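See structure below.
Only one protein chain is missing; all other protein chains are in place.
Right after this comes chain A.
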Amino acid sequence: MTATPSPPMIRMVGVQKHFGPLHVLKDINLEVSRGEVVVVLGPSGSGKSTLCRTINRLESIDSGTIEVDGQPLPAEGRQLARLRADVGMVFQTFNLFAHKTIVENVMLGPVKVRKVSQAEARKTAVELLERVGIADQAEKYPAQLSGGQQQRAAIARALAMRPKVMLFDEPTSALDPEMINEVLDVMTTLASEGMTMLVVTHEMGFARRAAHRVVFMSDGEIVEDAPPEEFFGAPKSNRAKDFLGKILTH
């Protein structure tokens, strides 16, 4: 084995995307290293959710390259499915499968994709649910849980695939204030355990506490890319100053 440096977990080069006339991603270049936690901030409509969704190709791109763990993103079909299995995703609206119980939600991926036996999948699922603190809700349906519990179940569901990297698309934006922290706590623990994470969020506290890097987006561009202390302490661009001024004054 030669000492080639391992590829970055996520690598985006010259990524462009339009929604009709709207240029939502303008020449995006971004790398996320193994074990790194990157928080993407920015005003709504800045393209940060779209950026997150292009990484497992829930959104296609017009041009540029995206690589996950050194592998270019396949266009469609089985290969794409295989890659997605290694990329965990947590959505703003949880998207738990409404017709399945919580434990079945967590088991589905391992059983269908990884071909794990029912018994083994259930065992792992229960362990994961314990880890996110909702083992007692395992047999309920998603609609019977609070938002915070649902989102923690969704994190457990993503973790059940043993992903190489986790994408969080505004995981706390649909939650009541008192439930935000229970989800952020799970995420902070995950970050401290060395999970590679890309988190789109409005939670500045989480960005300060858990992020290695903050990426600030505005109008489809990456405007700043800096460690949190630097970004919050001394933002370089006017757009970042303006954004921080609006959210940190109250």
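Basically, a residue touches a chain if its C-beta (ideal position, glycine included) is under 8 Å from a C-beta of that chain, and two chains touch if they have at least 3 such contacts; residues count from 1.
Here is the rule we go by: contacts and distances are computed from a predicted model.
The chain that is not shown carries the UniProt protein name "Amino acid ABC transporter permease", picked from "Amino acid ABC transporter permease", "Chemotaxis signal transduction protein", "Spermidine/putrescine import ATP-binding protein PotA" or "Probable septum site-determining protein MinC". Note on the undisplayed chain: of the listed residues A:91, A:206 or A:231, the one touching it is A:91. Although one chain is not drawn, the whole complex shows that of A:113, A:204 or A:244 it is A:113 that touches it. Hidden from this view is one chain, which touches chain A at 56, 58, 76-78, 81-89, 91, 93, 95-99, 108-109, 112-113, 141, 143-144, 154, 157-158, 161.
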